[in-house]
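Please find one structure pasted underneath; my questions will follow.
With one protein chain held back, the other chains of the complex are shown just where they sit.
Chains: A, B, C, D and E, in written order; residue numbering restarts at 1 for each.
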Amino acid sequence: MTGARLSHLDAAGHAVMVDVSAKPDTRREAVAHGHVRMRPATLAMILSGDMPKGDVLATARIAGIMAAKKTSDLIPLCHPLAISSVKVDLAPDAAGAGIEITARVRTTGPTGVEMEALTAASVAALTLYDMCKAVERDMEIGQIHVIHKSGGASGTYDRAATP
Amino acid sequence: MTGARLSHLDAAGHAVMVDVSAKPDTRREAVAHGHVRMRPATLAMILSGDMPKGDVLATARIAGIMAAKKTSDLIPLCHPLAISSVKVDLAPDAAGAGIEITARVRTTGPTGVEMEALTAASVAALTLYDMCKAVERDMEIGQIHVIHKSGGASGTYDRAATP
Amino acid sequence: MTGARLSHLDAAGHAVMVDVSAKPDTRREAVAHGHVRMRPATLAMILSGDMPKGDVLATARIAGIMAAKKTSDLIPLCHPLAISSVKVDLAPDAAGAGIEITARVRTTGPTGVEMEALTAASVAALTLYDMCKAVERDMEIGQIHVIHKSGGASGTYDRAATP
Amino acid sequence: MTGARLSHLDAAGHAVMVDVSAKPDTRREAVAHGHVRMRPATLAMILSGDMPKGDVLATARIAGIMAAKKTSDLIPLCHPLAISSVKVDLAPDAAGAGIEITARVRTTGPTGVEMEALTAASVAALTLYDMCKAVERDMEIGQIHVIHKSGGASGTYDRAATP
Amino acid sequence: MTGARLSHLDAAGHAVMVDVSAKPDTRREAVAHGHVRMRPATLAMILSGDMPKGDVLATARIAGIMAAKKTSDLIPLCHPLAISSVKVDLAPDAAGAGIEITARVRTTGPTGVEMEALTAASVAALTLYDMCKAVERDMEIGQIHVIHKSGGASGTYDRAATP
Partner (left out) sequence: MTGARLSHLDAAGHAVMVDVSAKPDTRREAVAHGHVRMRPATLAMILSGDMPKGDVLATARIAGIMAAKKTSDLIPLCHPLAISSVKVDLAPDAAGAGIEITARVRTTGPTGVEMEALTAASVAALTLYDMCKAVERDMEIGQIHVIHKSGGASGTYDRAATP
C-alpha cells in the first residue's frame, strides 16, 4: 500500500468529504462484527429464565438497524447514502461469556457501507450495555471490525483470522 | 446483586423507558474508555510526517462530543438529558499499536451519563476508523468500557484493573 | 393473499430492513388521508374570525412536509429514500366537524412512499392538535389510511370506499 | 372556555413558541390512545402462528418510545423537554379487529406531555402499519386522542366516554 | 478583556464542551438580527400581488423556530438546553431592499442562548433564500449579529449602533 494516504484530508491536512461524484453506482455489501463481554449470570438474564428474552435482543437489533441509517449524521466525513438493507444478528458467544453481534448492510451507490455496518454493530452493543447495566457495570464492548466487504473499485475484502 | 433485574423491561418483559420522575437532580460524571488498534504505519500517518495531525484527531474529538449529545436519539431507552460538559481525549497507546480514547461527560440530572460517555468514545473510534480505512482495513475497535462513574443513588464506581 | 407473510421479519421472526438492492428504480406515488375531529367553535377559530388563519394551516402543512423527510428516522425498518415531492393539503371537512388532510408524496426509487405519505398526514394532524389544544382537549385524530399508491412491482392500489 | 384563543399565535397571527419561562417545574403525566384497524387474518399473523410475535410488537413499542423523544423535533412549536419515562402498550382490541395502543409519558417541567404521548401512539401505529402492509393495505389508524393528563396549572383532564 | 481566551479550547488547544455544571440556572434571553438583501421586485413578490404572502414568511418563521431547537445538534460545542420560547419576526426593511429578521430566544438554564437566536435568524434567512431563489440568485444574507443578551454571570449586553 505504498503511497497510501489518509483520503479524508486535503493537501493542507484539512478534513474534507471526499468527492465521489465520478464514481459509478455499484452494488456493495459490508459485514461488521462486535461483541459485548459480560458475566454468565448477566448473559443468562438476557437469554432465559422467567424474563422473556424478546425485548432485550429485539431492542438491540432495532437500535442497530436505526443507527445504520444515521451513520452519515454521526461520522463527520461519511457520505449520506440510500441503504438497501440492514440485518443485525445477536447470539450468545461460544464461551458463554457474552453476545456476538453481526451487522450486514447493502447499498447500491458510489461508496461502501463499512461505516454503516460498524455503526450498526456499535450501537447494538451500546444498547445491550444500556439494558444490562443495572445488573453489571463491568461489561466491555470490543472486537468491532469489518469481516467482509464487497463491491466498488477496491474489490472484495475478507478479514483474516483474528491475530 | 441478588434480585437484580433488567431495569429496562417491565413485568411482562416489554421494553420501557424507566421512570426517573421521583429521582432528584444530582451532579453526575462518567468516564469511558475506548481503543482503536492499528498498525504502527497507520498510527504514524496520524501522528507525524508531513501530514498535519490536526484534523484527524480534531475530527474524532468533535465527532465524539457531538455523539454524546445524540445518545438518547441512538439508544432507545436512554433518557434525554442536559449535558453539562464533554471532553474527549485521544492519545497513542503505550505499545504504539493504536489510539486510546477517553471520554468524560458531566450532567446535573436524575440519571447517569455512562451511556453518553460510552457513545462519545464509540463514535470517536468509528470516526478514526473512517478516516484511516483507506490505508488499513484491519483496524479493530475495542476496550469500550466505563472507567469511572459518580453521583446518584448507586454511588461511585471505579473499574478494577482489566482482567 | 395465501402465503403472505410479514416481510419485515426474517425466518426467525427477527426484525430486518428488507433487501431492496435487486429492485429497479421506478417512479412511485402515494397519497394518504388523515382527519382531525374538533368542535365547530374550534374549527371556526382556525378558519375565520379576527385571527389570521395563515399560520395554523401553514404550520401544519410545513410540519407534514418536513415529517415526510424524517420517515426513515421514525419508522425503524423504513428505507431512506430521495423524496421527489411532497404536498400536504388541509381543508375543513364537509360536516364542519374537523380538518381533512391529504398528503401526496412522490419518489423515483426501489421502494414505495406510503409510509412517507402516512407520516406526513399524521404529523400534520398532530401539529393541528398542538396548535388548538389550548382551546379543546377532546380533538381526535383518525381516518389515517392510504388512498392511492402507484409504481413498483405491486402495481396500483386505490382504496375502496370507506366501510 | 370564553375568551380562549390559539396560544401558538401572537397578536398578528404569527406562529410562536409560547413563553414558558415564568412557569414552575411540576410533575406531569399524559396518556394517549391510538388504534390500528386491520383484518382478523392480519391480526392473527401478528399475534400467533409459527411467526414469533416478539419483534412486531417490540418494534412498534420501541418506535413509539423513540418518537416521544423526537416530539419537539417534529411538532414545530413544541418545547423540548426532559422526558422522565415513556411506556407504550400494545394489545389486540376486544373485537379482534385491530391493535389498541396506549402511550404514557411523564416529565418534570414547565409544560405538559400530551404531544409526546400522542406522538408515541401515532408512530407506534405507523410502525405497525409498516410491518403489516405487505399483507394488508387497507389498515386504518385512528382514535388517536388524549385519555388523561395531570400536572400543571390547567389541572387534571380525563376524557369522557367516546361519543 | 485582558487575559481573555477562547473558552472552547482546553490548555492543549483541543475543542471541549465547556463545563457548566457549577453554574446556576438563571433566566436568560438573547435577541439576534439577520437580513436578506434582494431586489425590490423579489421583495414585492413576497409581500404583495396576487400571490398570498402567508406561506413564504410563515415558512421562514417556522424554519427559524425549529432551527433554534436544533442548535446544539448543529454547533459542535453548544450545550443542549431546554428553550422556553422562540419568536422570529420578519419584516421588509426601511429601504425596500430586503427582509429584516429578528429572533428572540429565552431559557432558564446555566448557559446563554445567543447561539440559538443566531441560528434561528440564519435558518430563517436561508429559508427565504430557498423560497425566492427561482426568481433571484443574487440575494445576500448578512448582518447576522447579537442585538441583546441578558441573564447569567456576564450580565446584559446591548449592541452599539452598527459601525
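Keep this in mind: contacts are C-beta pairs under 8 Å (C-beta built on N, C-alpha and C of every residue); 3 or more make two chains touch, one makes a residue touch a chain.
Treat the numbers as computed from the prediction; the structure is a model and nothing was measured.
Q: Using the contact definition given at the top, list the shown chains touched by the missing chain.
A: Hidden chain, whole complex, touched shown chains: A, B, C, E.
Q: Please identify, in ascending order, the residues of chain E that touch the omitted chain?
A: Contact residues on chain E toward the absent chain are 1, 4-9, 12-15, 45-46, 51-56, 58-59, 62-63, 66-67, 70, 73-78, 114-115, 118-119, 122-123, 125-127, 129-146, 149, 157, 159-160.
Q: What residues on chain B make contact with the chain left out of this view?
A: 52, 54-55, 58-59, 61-63, 66
Q: Mind pulling the chain A residues that touch the left-out chain?
A: Contact residues on chain A toward the absent chain are 10, 14-21, 72-73, 76-77, 79-82, 109-110.
Keep this in mind: only the chains that are shown with their structure count from here on.
Q: Tell me the fewest steps from chain D to chain E, where a step is a jump to a chain it touches.
A: 1
Q: If every chain is reduced to the average of its C-alpha atoms, which one ends up farthest from chain B?
A: If we average the C-alpha coordinates per chain, C ends up farthest from chain B.
Q: Please pick, from A-B, C-E or B-D, the pair whose interface repeats that of D-E, with more than half of the contact pairs identical by residue number.
A: B-D
Q: Suppose each chain is reduced to the average of its Cα coordinates; what separation in Å results between chain A and chain C?
A: From the centre of chain A to the centre of chain C is 32 Å.
Q: Just give me the whole-number Å value for how far the CA centre of chain B lies from that of chain C.
A: 37
Q: Touching two or more other chains, which residues of chain B qualify?
A: Expected reply: 14-15, 58, 62, 66, 70, 73, 76-77, 82.
Q: Which of line, ring, star, complete and other names the graph you get from chains that touch?
A: Here the contact pattern is something else, fitting no line, ring, star or complete shape.
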